[in-house]
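The complex appears here without one of its protein chains, the remainder shown in place.
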Amino acid sequence: MGSVFGKNIKISVFGESHGPAVGVVIDGLPSGFDIDYDIISKEMGRRKPSSGVYSTSRNETDEVEILSGINNGKTTGTPIAAIIRNIDRKSSDYDELDRLLRPGHADFSGFIRYNGYNDKRGSGHFSGRLTAPLVFAGAIAAQILNVYDITIGSHIDSIYDAHDLRFDSTKITKDQLLMLRSMDIPVNDRSCRELFLQIIEEARNNSDSVGGIVETAIIGIPAGIGSPIFENVEAKISSILFSIPAVKGVEFGEGFGITRLYGSQANDSFYIEDGNIYTKTNHNGGINGGITNGMPVVFRTAVKPTSSIAKEQDTVDIKEGKNAKLMVKGRHDACIVPRAVPVIDAVAAVAVLDILMDHYGLEGFNKGRKHNGK
Amino acid sequence: MGSVFGKNIKISVFGESHGPAVGVVIDGLPSGFDIDYDIISKEMGRRKPSSGVYSTSRNETDEVEILSGINNGKTTGTPIAAIIRNIDRKSSDYDELDRLLRPGHADFSGFIRYNGYNDKRGSGHFSGRLTAPLVFAGAIAAQILNVYDITIGSHIDSIYDAHDLRFDSTKITKDQLLMLRSMDIPVNDRSCRELFLQIIEEARNNSDSVGGIVETAIIGIPAGIGSPIFENVEAKISSILFSIPAVKGVEFGEGFGITRLYGSQANDSFYIEDGNIYTKTNHNGGINGGITNGMPVVFRTAVKPTSSIAKEQDTVDIKEGKNAKLMVKGRHDACIVPRAVPVIDAVAAVAVLDILMDHYGLEGFNKGRKHNGK
Amino acid sequence: MGSVFGKNIKISVFGESHGPAVGVVIDGLPSGFDIDYDIISKEMGRRKPSSGVYSTSRNETDEVEILSGINNGKTTGTPIAAIIRNIDRKSSDYDELDRLLRPGHADFSGFIRYNGYNDKRGSGHFSGRLTAPLVFAGAIAAQILNVYDITIGSHIDSIYDAHDLRFDSTKITKDQLLMLRSMDIPVNDRSCRELFLQIIEEARNNSDSVGGIVETAIIGIPAGIGSPIFENVEAKISSILFSIPAVKGVEFGEGFGITRLYGSQANDSFYIEDGNIYTKTNHNGGINGGITNGMPVVFRTAVKPTSSIAKEQDTVDIKEGKNAKLMVKGRHDACIVPRAVPVIDAVAAVAVLDILMDHYGLEGFNKGRKHNGK
Partner (left out) sequence: MGSVFGKNIKISVFGESHGPAVGVVIDGLPSGFDIDYDIISKEMGRRKPSSGVYSTSRNETDEVEILSGINNGKTTGTPIAAIIRNIDRKSSDYDELDRLLRPGHADFSGFIRYNGYNDKRGSGHFSGRLTAPLVFAGAIAAQILNVYDITIGSHIDSIYDAHDLRFDSTKITKDQLLMLRSMDIPVNDRSCRELFLQIIEEARNNSDSVGGIVETAIIGIPAGIGSPIFENVEAKISSILFSIPAVKGVEFGEGFGITRLYGSQANDSFYIEDGNIYTKTNHNGGINGGITNGMPVVFRTAVKPTSSIAKEQDTVDIKEGKNAKLMVKGRHDACIVPRAVPVIDAVAAVAVLDILMDHYGLEGFNKGRKHNGK
């Protein structure tokens, strides 16, 4: 009741920040797909706290151990289980958190939800650490999608009030997305990198934090994917995006901005070229009626500023039942947006693979493989 | 694979615009709840095309026939099935649409998805008419939620570039929400009504259309509801919102705006009063870590401008495989935002009831009823 | 929570015996398949109470009205909704049943489950009448399976203590199964028909009832279908079989009888012929490890004697809270086994189609159609 996602591809995520391990079981994968461990490592590396200015110096070694579902380097078609041990489990920094509710966190809502029995050390099951298994699952899904030439990539659209160039949503290339996946601060306009880092550093110096927006594109996804009414592409993708901690908004195509266009502007006109149908603009983000139309799927995700800040905040001591003050100790990211990027890429890959299975089935994936000469 | 939503409460929506009927089956309801048909009629009436300036003059009689699941005016606990006959099924206006893809609509994506076999008359299964059974389901769900003093209501936050007053998200009252549910153009600042209607009329006069944003509040929902990671409240609500045609964005609390706050501003401080814990602000929209914190749940939904416009548009003739021009005939709403409001209220009620069942179970609802003296 | 079955193909069944209608929504079907209404009528006819000796003379007109999902005689790929009006709704025969619990029926368990609010007239949602929409759904599923040359058929293996010849489980033909589908008392050994009818008539004359066993075969189903551990073929089929009222046992292949074989007898040896692999015997009913092996899938279903009997029985008056006597009035089938046969065929078809979708996907079905020259 909660930690399982998907219909055809089911991922089952578990773990607490300061328990023995976090992990994931991925069920329903097609068999015989090559899995490249270097790609997994690279994706895990993108999510890991770095020594960069924007991140903390915690020592998280995201060493993945695969327990099942891969044999001779290929998916067996049975569930892949992977675990990541929690090494740095010192919890003294968190001791007073048993009493003091951290604003912006799930301390209070979680306390009520689990009757006080949830593991509160390091945010427990609510920890950002739970995104590590999501990234692992996404790295598997992305490799399967890659065989079908479906590529996902994101850039940081904004940090606080500074903005990168948006995607030109009719002309996104695979090279562009792969390039973004290789950057520590993925941006379309390279001059933004310094600006973003500067804003983050300022926030950190003020014992504060900032958030931002991530813009993501999925290219190569064929037209006709998605099942209205409820299993449409936007519902599926938004649902898993809102499962990432700190996400507070999701929009497709022009999103909220489309409300400031007239219908004659918002509609994406069709044209035909060499027998293929395209749209001239892509204000609808590659999706009409919940179904892909063959254009790039484009969406944006709002990531709130890190809740853990060193500034003093008002709160409640839940044990004594009275008002109190709190300063969250420990080292925390002044901005989690850069680390959210690979998580967003990952969950999008899982969602897309899940939807594709409706269309291709296990057989379709097998045939597809052969078509690709494998 | 598509038209069923929910885990505990399952709604199964069916129908095409020009087929015999649209309808819904609602499974999993608790038994013994009084159902007031007047409330259903009132909600259906809110969604119906009116003779107002913003809507079309099509003759849709949304007469609901209930086929099962209610006996002696009370839910039996077995599935409620309801159908709404399609009366005005003249399809001549739509004849050329078999060939010409309407921009902004699902004509192309749907054609591919269903291999050309879907019923294209009046948009078929993609028609806004499919929201009628959603409103019916919501009217049932809302009456059950009402026993628990949970109330949902929305106002039109914006039409094109004009804005209503937002909710004061810590102080929303039941009276306020009920008042909004009784207004044809629900707004917090009454002076907006005229402005909104004027913008819509202008668009219509230009053979064009406009969209807008709907802001919704859910009050009375207890703290501790929602199951991370994936069955969290934001995932569940966003998923069903994106199933409403024309929705392109969903945000909770400050949503995308939260990215322009510092962490120290975005965090909602806690305080205790008379033994109850509240937050001073509500930038997180009543949800932390995907779980309710007892404050009003507040979200906004972006509704795009009506895709059907009388202006000439570029498109493709899919039968002849060549570029073409199209003017969508017939009478269409120049703005569907007012009619989207009851649909949003409805699906939110369904989503909330589905989530609540995880917490209370069938037994809990029975006991709850007794607590309320029934 | 209860009346929806399936993962890819979802059927949503609703209705009460004495409400306005019973019906079903079938979601997730592939598009473009021809639907023959005569086949539907024929299947509905098999389930209908006949004037035969074994059945009642109630006037059930199982006229199906299709509300959506079929256009120009083909599936559209959107949900098919169908309703069957309840004509003969006289409920006087059932009046005392509000107080007296009928042994063998769900009167008591249902009363507790629904807190007394379920519609009790004519068994309400528990009525055998709810199998009519199941037969409709099965008639749709069977026509799609037929394109893939998958055929399902059953014979009555036993009535009370009299037995028909079992299937020769390695050599079942399509003709044989189609023949069984055309018989009122489907048997392999035609001499059984008279014997079965005689046993039923005897029971009726004694104001009593009898049950029996139905043996079913599915041929043409390819090897490699089914997803262990939990979505295996036996789990899926048994699950929907136990949803038919009166079913108390399900076994595959030799079933319980396999416990009286040695391993060396129970194992089905493999052999290869013209490049195809077969088993010499079929004690495992075409399923190994929950996955089809290409041999006929064979299972048996135990159907208990009709619970409604005219004999006096001991029971409880639930209103007065005291012991009482009951004679169930009205006309009831002395044996429902013949009418259970088409229901078993139907739900098996739904289950098989649901499982096949995992393998072929929507695309696979489209390609499959073309392969068959349609």
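Which chain is which? They are A, B and C, in the order written, and residues in each are numbered from 1.
The rule is short, and it goes like this: a contact is a pair of C-beta atoms (placed from the backbone, for glycine too) under 8 Å apart; a residue touches a chain by one contact, two chains touch by 3 or more.
Given the structure is predicted, the values throughout are model-derived calculations rather than measurements.
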item	value
Chains shown that the absent chain touches, full complex	A, B, C
Residue numbers in subunit B that touch the chain omitted from display	7-8, 28, 78, 227-228, 357-364
Interface with the undisplayed chain - residues on subunit A	1-4, 8-10, 12-16, 19-23, 25, 27-28, 31-32, 65-69, 71, 74-81, 83, 113-119, 124-125, 357, 362, 366
Residues belonging to subunit C that touch the chain removed from view	1-5, 13, 101, 103-113, 125-126, 130, 158-161, 203, 206, 208-213, 222-232, 234-236, 238-240, 242-243, 245, 247-256, 258-264, 266-272, 275, 277, 279-280, 284-285, 287-294, 300, 302-309, 311, 313-316, 318, 321-323, 358
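The rule we apply is simple: only the chains that are shown with their structure count from here on.
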item	value
Top chain pair, ranked by how many C-beta pairs fall in contact	A-B
Between subunit C and subunit A, distance of the C-alpha-averaged centres to the nearest whole Å	45
Interchain centroid distance [CA atoms averaged], subunit B/subunit C, Å	38
Junction residues of subunit C, two or more chains touched	8, 28, 78, 357, 362
